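This is the structure I want to talk about, given as structure tokens.
Removed from the display is one protein chain of the complex; every other protein chain stays in position.
Note that the chains take the letters A, B and C in the order they are written out, and that residue 1 is the start of every chain.
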Amino acid sequence: MTDLNRWGVGLLAVFVVMALVPQWIAPYGPKERSAPYQDPSADHLLGTDDIGDDILTELIYSARISLLIGFAAAAVATAIGLAIGLVAGYCRGAIDELLMGATDVVLIIPKIPLIIVLAAFLRPGFGLLVLVLGFLGWESIARIVRSKTLQVRETGFVMSARCMGFSPAWIMGSEILPNIFQVLVPKFMLATAAAMISEASLSFLGLSDPTMKSWGMMISFAFSKGGFIREMWWWYLPPGLCITLCIVAVAAIGFSFGGDDAEARIE
Amino acid sequence: MSPLLDIRSLSVTFRGEQAVRAVEDVSFSLAEGEVAALVGESGCGKSVVAHAVAGLLPPGAAVSGAVLFQGRDLLALAEREMEAVRGAGIGVVFQNPSLALNPLHTVGRQVAEPLRVHRGEKKEQAFAAACRALAALGFADAPGLMRLYPSQCSGGMNQRVVTAASTILDPPLLIADEPTKGLDRDRVADVAGELGRLVAERGTALLLITHDIPVALALADRVAVMYAGEIVETGPAREVLGDPAHPYTRGLVASLPENGFVPIPGASPSPVDPPAGCRFHPRCSFCVDRCRTERPALAAAGRRLVRCRRCP
Amino acid sequence: MTGLLAKGIRYAVSLLVVVVLTFALPRAMPGDPVMNIIGEDVSVSPATLDAIRAEIGLDRPVTEQFASYLWSLLHLDLGYSYHLSAPVFDLLVARMGWTLLFTGIAIVVGAAIGILAGTVAGWRPETKRSRAVTLAALAVSCTPPYFLALLFLSFFSFRLGLFPFKGLYDEATFGSVVHHLFLPVLVLTLFAAARNTLIMRGSVVQEKGSLYALYARARGLSDRAVLFGHVLKNASLPIVTLIALDFGFIFSGALFVEIVFSLNGMGTLIYDAVLGRDYPLLQGAFLVIAVMVVCANLAADLVYLLVDPRIRRQGQ
Partner (left out) sequence: MKTIPAFLSCLAVLILAASLVPAACAAGDGETMTRAELSAAILPYMEATYCGENVVHLAPIEIRTAACRFLGLPEPPENTEALRIATPNVVKATNFYDDYYVGIFTHLSNLPMMRMDANGHLVGLTADRYEVSSDNTQWTFYLKDDLFWSDGRRVTPEDVAFSFEYLGEHEPDAGWIKETLVGTTVSDEENAVTFTFNKPYTTINLEFATYNILPKHIWEHISDPNEYTEAGPFVGDGPYYLEEIDLNAAKMTFRKNHHWQGKQPAFGTVEVHWFANDDAAALALEAGDVDTYYRYANSYPYAGVQRLKDTGEFNTLEKTSIGLTFLAPNLKRAPMNDLSFREALADAINYDELVAVDTLGYGTVPNRGFVPPGMDYFADTPALAYDPVAARQILHDAGYLDTDGNGIVECNGTDLDLDLLVRTGFERDGQLIEEYLEDVGIGATVHQVDSTTWFSLKDEYDYDLTVTGTTPWGMLMHAGWGTGYFDSRRTGKGVLHNLDDPVYLALCDNILATSDQAQLERYAGEMQAYFDDNLPAIALYWKKDVIPYNRAYTGWYYEPLFGIYDIETFLNVRAASG
């Protein structure tokens, strides 16, 4: 799986560069337009869309929102999962039972329908979308952090730290946290992948903010503005491929860190 | 008479990101009905030898040398021929019988399985034979036991179930891989007794893989001591373990509780990058300069072979 | 026994949380709770409005409101959709059949394919074929369901004209239904299969390294016999729970597939409810899906109980 890892990192790097400095790569400015519905040509490698935007340019600029939402939501999920897992694993006993019970409950609740209901009520913009996706993706992180914490807390150096009277918060933060980092990274990547899929799906349902240009939104526009009927595959296929490749890259990095554990699932 | 099992300069390397030389140039033989023990610490390669003999090494392993069993080189056999040897020719008993049995299948099914696979026996026939085999091992309610799952049996019961399954085809050679690991003293005695009885009754040759020197001493006629993938000393069990020649063997014996629990200083070397010269030299109190550079060969010393420059 | 009891409690709590969520959402969300209960973009006579206001009784204590809410739930009263002029429960029941039909097929076939492909990929993970299978499964599970559905629709229906563009059937005949449902079921099945493949692969990799597999080989079983006689069954166990957990996921996938293929199931019902802000319907749908997922998990536990003697023993 190291091959996969290398590929994953390479691919993701490409996308990250796209997200960071689109203006260096994109052939046109984000607001430059020419004639609409052009076929691919030397001037427009992927043609133009319904308002004459260069599709390649749009593709490159869209990376930012797609990645940002994915990583931000994953960060939220990881933060929550980490906190709950750490506390549950460190304190054990009743608190553990309670927190893990709650985690199981969250695990069972179907996510996409709940996200849809919430999004319908709240009409999300960027921040809200990140929060909603983050708040619904932490349970597997909490589980793995807890089990790792349980292991680490029995090791000598944690024991000795406890004996020396350090506070639980300090021990969790500086003794246990660094040791569960290696399980956290893959989980974080998988949470990113899950959030990206959810974002793309919500865009398609029209539950996202259309002014946030993401790959999902591009497909959504291609769908509603005649891209499919005109067989303009250069319009809808690249953003779809970008989504898939980006998520595969992210997930592959996650997989290669985490090995083949059965928990490594993408929601 | 040619021996039942003749291992000739067996080397096993695991390929991975770094090559691991798990076993190097091991030669060893076992006559019919003989009991021999491979002794050493965990990770010394003794289990790898056993797995190489039974053809149970994972696909990433490169094996060289020869393993002659009843005159045939097992390493040269095709996988299908090897399947016929396993179970029928060579039985294997693993440590931790509760994990060796499939938790989702009944005990009876697993004991009967070799009969069905090797002899193509019908289910009823095979189950009846399995039932008899279990009864022969002293189970009063063998038919009832047949229907149980491993999780419903005690560790001791599972141990005997595994033994029954491994010997149901009466293989001429039985390999016991750490049969006593993790057991308390009473159970060790039980298991050792049982293996001894089995070998005595059926005349089966036994290759015992163990780190437990008293067990080896109790059961084995001959013993080979392994360290870091090599045999360092081999010969009659009582001689080797009663009066060890190699510094490592001495250390092993000295570390036994009854001998004062004196541990060998240092730790086993990494199999990825074993020390040059004698592999034991970093932990050896008799070490001289040559030990650090030149690898000693197995040299005859009376009825035994020892791999040490300092002690014949 | 305690294990089962704990599980039971967890499911009960899950249900309770879902119920509380659906109860709290219209009250906690921005806007007028009464409008949140009716849904927006719908015309209701002032008399109806007053009737609802009286019925939910926002001035009464929350506990009382919750009790009456529970009471109506017990009578399968999930509220009334003012958009579609029908009780939410009736609407859901009427639409659920089709969705359950094709998700059911997809889950079963997907599990079968996934178990098989995952076994192949996990048994010899280093071969080219295994890598290809793994990569394909990874790619599929990393594609948003609606995008795959769109691709299939545009290629097989639009481009090749092999399948119809909409609907569950033209005439209510078996052949027509099969023709209409083939692509949607195929897309969903691919998803279920891809996810199961990845899980099964990991599971097989883990199980084949276990001692019982080695011991089975030591008794002279061929690779095949070890794989299919021993490893497969053991490795499939986690799949049972995952299928149950995935039930919710596949159901969500079905939502997108229905939208793309214009199928008149629960997904399109939910989609329309989203577009029209038909909140009672949305909440009812969420509640029903959640209940189904909990039931599926319960069923998975029961299956476990049947298949795995270790758990059975615990239960005794």
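Some points to look at:
The definition used in the following text is that contacts are C-beta pairs under 8 Å (C-beta built on N, C-alpha and C of every residue); 3 or more make two chains touch, one makes a residue touch a chain.
If you're wondering where the values come from, they're calculated on a predicted model, not measured in any experiment.
Considering the complete complex, the chain that is not shown touches A, C.
On the side of chain C, touch with the chain left out of the figure occurs at residues 40-41, 43-45, 83-86, 98, 153-154, 157-158, 161, 165-172, 259-260, 262, 264, 268, 272, 275-277. In the full complex, chain A contacts the hidden chain through residues 31, 33, 36-37, 50-52, 123, 206, 209-211, 221, 223-226, 228-230.
Assume only the chains that are shown with their structure count from here on.
Chains A-C form the pair joined by the most contacting C-beta pairs.
Chain centres here are Cα means. That of chain B falls 51 Å from that of chain C.
Put simply, chain B touches chain C in their complex at residues 54, 56, 59, 79-80, 83-88, 91-92, 94, 96, 99-105, 113-114, 117-118, 149, 151-152, 162, 165-166.
Touching chain C in their complex are the following residues of chain A: 4, 101, 104-105, 107-114, 116-122, 193, 197, 200-201, 204-207, 216, 219, 223, 228-229, 231, 236-237, 240, 243-244, 247-248, 251-252, 255, 260-262, 264-267.
Within the complex, the chain C residues that touch chain A are 9-11, 13-14, 17-18, 21, 25, 29-30, 36, 122, 125, 135, 138-139, 141-147, 150-151, 154, 158-159, 195, 198-199, 201-203, 205-206, 238, 242, 245, 248-249, 251-252, 255-256, 259, 270-271, 273-275, 277, 279, 282-283, 285-286, 289-290, 293-294, 297.
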